[in-house]
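In this view, the complex is presented without one of its protein chains, the others remaining in place.
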Amino acid sequence: MTAPDPLVRAVEAILFAATEPLTADAIRAHVGEGANVRAALDRLAADYAGRGVELVRRGDRWHFQTAADMAHLLRRDREEPRRLSRAGTETLAIVAYHEPVTRAEIEAIRGVQISKGTIDVLMEAGWVRPAGRREVPGRPLLYATTPAFLAHFGLASRRDLPGLEDLRAAGLLDPLDLALEMQADTNEVVKRSEQD
Amino acid sequence: MTAPDPLVRAVEAILFAATEPLTADAIRAHVGEGANVRAALDRLAADYAGRGVELVRRGDRWHFQTAADMAHLLRRDREEPRRLSRAGTETLAIVAYHEPVTRAEIEAIRGVQISKGTIDVLMEAGWVRPAGRREVPGRPLLYATTPAFLAHFGLASRRDLPGLEDLRAAGLLDPLDLALEMQADTNEVVKRSEQD
Partner (left out) sequence: MTEPETLTLDLDGWEGPLDLLLALARNQKVNLREISILALVDQYLAFIEQAREIRLELAADYLVMAAWLAYLKSGLLLPRDPEVEPSPEDLALRLQLRLERLNAMRDVGARLMARDRIGRDVFARGSPEGLRTMRKTLWQAEIFDLIAAYGRISARTRPVMHIVADRPVMTLEAALDRVARLVGSTVDWAVIESFLPDGASDLFRKSALASSFLAALELARQGRVELQQASPFAPLYLRALR
């Protein structure tokens, strides 16, 4: 490596020392206002490209992590992160691809009620957060993903979600009223068949 | 940086992800027997020389650490404004009007005991300092105000503090009794002028 300038060294040290991904603003709080942190980050990303450790951007936060192709060397004697249940995986996908989304909308897509614990597990993992309320009767809580979600799954932004464009083009991410409408139909059929 | 060979990249990733310093043998357990780990470590040490992060050897163990001269950047001061408590304000006022005073004298004047923290806060704020000891049995510590105290409160000297007569004139002394008496006088004047 060529010896970098003091600002690059400072940003490098700060990101190495940080316990979580940092925004450029958070870095600036350490190195001083007026520092061109973005330029330093770009320089660092270039310096580390192709090394065993890489500087990556996740959303508006940056962090160092080991190169993905080193996984086989590092996995040994490490426990896998807790495996998410099918309900958890689907719920996370629905939140990520539809956010912000209500619990009722999640249930409409899955066609089944979700147990209380499902969203709790995702929030505990730090991947999902409450994101205000939808201004409709009942003001249901909305859920969205977090910066930690992007970091954990190695996404530079939500646009990097796998298959996002294809799903959008196929109309599969359209608003959910169609699905909800059908549920209403179902309920109506039940009522009718009860009357018969 | 020039792109390093796979072994160097592997050792780099392993050391980065390790939770504690590793021996060359421990690294070899990850990358495979027969690997020239020492050569890779030397190459890494050279690569990182002069950067914000350094590869250091402690005994027979290796680890990355942030460069020593960057330590001051890993800390960040944040100032949080906070209002002085009533006890703190009163204690400060007594020190200002009576300095130098002992803690026992402050308590006698306040008529209330003061907690240890109260004077600590005033010293932390930089407004009060220890000012020797009173040469009486027990040699109690004396407290006085600081130049920073004068600066903060916009006083050229302690003589600028309003005296008791000023306080009385401003209604700050025994304010309740005075106010009532004045009101009674006013009422009388009104009645008299009504009779005239």
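Order as written gives the chain letters A and B; numbering starts at 1 within each chain.
Just so it is clear, contacts are C-beta pairs under 8 Å (C-beta built on N, C-alpha and C of every residue); 3 or more make two chains touch, one makes a residue touch a chain.
The model shown is predicted, which means the values in this text are computed figures rather than measured ones.
If you put the hidden chain back, the residue from A:A24, A:A96 or A:L142 that touches it is A:A96. Checked against the hidden chain, the listed residues B:G32, B:G50, B:P147 or B:P162 yield one contact partner: B:P162. In the complete complex, the residue from B:R78, B:K116 or B:R159 that touches the missing chain is B:R78.
As for the chain not pictured, it touches chain B at residues 13, 16-20, 63-66, 74-84, 86, 88-90, 92-94, 96-97, 109-111, 121, 124-125, 127, 152-155, 161-162, 164, 167, 170, 172-177, 181, 185, 188, 191-192, 195. In the full complex, chain A makes contact with the omitted chain through residues 14, 16-19, 30, 63-68, 70-71, 74-75, 78, 80-81, 84, 86-87, 89-90, 92-94, 96-97, 109-113, 151-155, 161-163, 167, 170-172, 178-179, 181-182, 185-186, 189-190, 193.
Simple rule for what comes next: only the chains that are shown with their structure count from here on.
Per-chain CA centroids place chain A at a distance of 38 Å from chain B. Chain contact summary for the complex, chain A toward chain B: residues 1-4, 8-14, 16-17, 29-31, 47-48, 50-53, 64, 66-67, 70, 73-74, 76.
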